[in-house]
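One protein chain omitted, others in place.
Entry: subunit A
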Amino acid sequence: MSDQATPAAATRPSALREFWYYFSENRGAVYGFWFFVAFVLCAALAPWLAPYDSAEQFRDHILQPPVWQEGGSWAFPLGTDPLGRDMLSRLIAGSRFSFFVGVIVVSIAVSGGVMIGLLSGFAPRWLDTIIMRIMDIILAFPSLLLALVLVAILGPSLTNAMIAIAIVFQPHYVRLTRASVLAERQKDYVTSARIAGAGLWRMMFVTVLPNCLAPIIVQGALSFSTAILDAAALGFLGMGAQPPTPEWGTMLAEAREFILRAWWVVTFPGLAILVTVLAINLMGDGLRDALDPKLKRS
């Protein structure tokens, strides 16, 4: 993919090509990116990709091992679970849930966190203090525990788990944004925007915010994967997605008693979580490098 991306010397390369050029310098990020694309496609096309319905039980094929092991068959390439459901179909269907958890949690946490952080960075001291103390209180709880409490209050379901995780993640963005805003506000270019007559809104969103985005994007990419992990953890604890749902964490929880007898039931959902999280983290690193103009060469 890198051959098409050399920017022409004379004309300004389009923003997308330029982005790809710098992004593709990081090999790991490219692998992460392609895996992520595959993951998204898988989530989008789940009903057509999956060989069976994720809830369909084949009572004759309970705990059938994967195809390469003795007793496996091509009918169920990754084996079946204790209720005779096809593992592959369930994993493909589960990618949808994980993807939605990531997208929704990160967008709620980032948009809320960045807004509050930006406000806090520009606010008078008393308001800043109030906001930051509230964030400190949220941060003082162990995050999974707080999410558990929130789910217990809201009632166990995947939606509530997502809301709970988003609330737990919010303070990280608030602090990150505020710290960057405070650092950037000291710089002369902000003063010079002010002397040019920029209003508060313009300074917040046009002058300062773009310069604070690099760490936020990296944090966003990283917490996309953490969100998937936390949702899986809540599912595992029985507080997230409820049983028939093929959510990866819930699948792990359901299968834990078979860990010695039927390794595939536990391993594949775990592996799916691991690989997805790893790919997103790699992609996040590449994203940061590509989006920071200071790392670009002329």
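One rule holds in what follows: a contact is a pair of C-beta atoms (placed from the backbone, for glycine too) under 8 Å apart; a residue touches a chain by one contact, two chains touch by 3 or more; residues count from 1.
Here, contacts and distances are computed from a predicted model.
Per UniProt, the protein behind the absent chain is "Dipeptide transport system ATP-binding protein"; the candidates were "ABC transmembrane type-1 domain-containing protein", "Pyridoxal-phosphate dependent enzyme", "Oxidoreductase" or "Dipeptide transport system ATP-binding protein".
Across A:Leu49, A:Met132 or A:Ala198, the single residue that touches the chain missing here is A:Ala198. Hidden from this view is one chain, which touches subunit A at 12, 187-189, 191-199, 202, 207, 210-211, 293-294, 296, 298.
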